[in-house]
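The complex appears here minus one protein chain, its other protein chains still in place.
Showing subunit A:
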């Protein structure tokens, strides 16, 4: 097991170098001078522009820029963004906010998605099953930004149950509304995955055996059907966590959440290479760790799966 984890962690290195290199190059290749773009039609003195340019190594060739970035990264000094703020500090501000949002959204999908999915799967063809199938299809069909605006208008403005935007006071309560919007689409997928998996496993031999040897219905459902049905669901949720941490740019935009998505969007607009790649670096780690956790969960869910040998 330990060797498996180590091997997986070692894989991070090539993945990390590859992604940062690609992203850095794409930002580098963006047309236009980012420093000149910071200012308007009337530019500051040339000395200001040139000093900023050399400060951010924009006057250097690509390999030098990328090398310097890597060097900074390994010395834990991410440098400053174009507004002169330390990048490390802004990452420390945005990631907790997005993490809260992602965890809330993930909890909503996991708890409600699995619960509804099990109920629907156990009574396949029943009225509950038919209703949630149609409802989930509707949710999947509606784009997130439409859901976002509708929820914001109905719950934020008309009913006044929640603040329509998050802004400076991001906490579990204010983030609930965007988390619901964010979680809703994946909730529908989780529900459908669970339902399909559960209804398939209901006819499996081990379920019949468990029922035949006199286990109670709840025990059969929880320990045998559900546990075996969770593998595809966990895979999906794990991949989803990475996506959620990457910042839901649309949802964060609609609800003015000061999170990763908003920061990333701003950085892209400004062609701020170091900020973008720093965020991406953290995301690479999040993805790798999330996928590792999923793999480890497999072994727990299905003891037949072994990673050593």
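We adopt the following convention: a residue touches a chain if its C-beta (ideal position, glycine included) is under 8 Å from a C-beta of that chain, and two chains touch if they have at least 3 such contacts; residues count from 1.
One rule holds for everything that comes next: contacts and distances are computed from a predicted model.
Trainee: Report the protein name recorded by UniProt for the chain absent from the figure; options are "Anti-sigma regulatory factor (Ser/Thr protein kinase)", "Tripartite tricarboxylate transporter TctB family protein", "Oligopeptide transport system substrate-binding protein" or "NADH-quinone oxidoreductase subunit J".
Mentor: "Oligopeptide transport system substrate-binding protein"
Trainee: Just name the one of A:10, A:29, A:138 or A:157 that touches the chain not displayed here.
Mentor: Reading the full complex, the residue touching the unseen chain is A:157.
Trainee: Return the single residue from A:1, A:22 or A:48 that touches the missing chain.
Mentor: Checking the options A:1, A:22 or A:48, the one contacting the hidden chain is A:48.
Trainee: Among the options A:83, A:171 or A:209, which residue touches the chain absent from this view?
Mentor: A:83
Trainee: Going by the contact rule already stated, which one of A:25, A:265 or A:298 would touch the omitted chain in the full complex?
Mentor: A:265
Trainee: Residues on subunit A that touch the omitted chain in the whole complex?
Mentor: Residues of subunit A in contact with the hidden chain: 30-34, 36-51, 54, 59, 82-85, 89-90, 93-94, 152-153, 156-157, 160, 163-165, 167-168, 253-256, 258, 262-263, 265-266, 269, 271.
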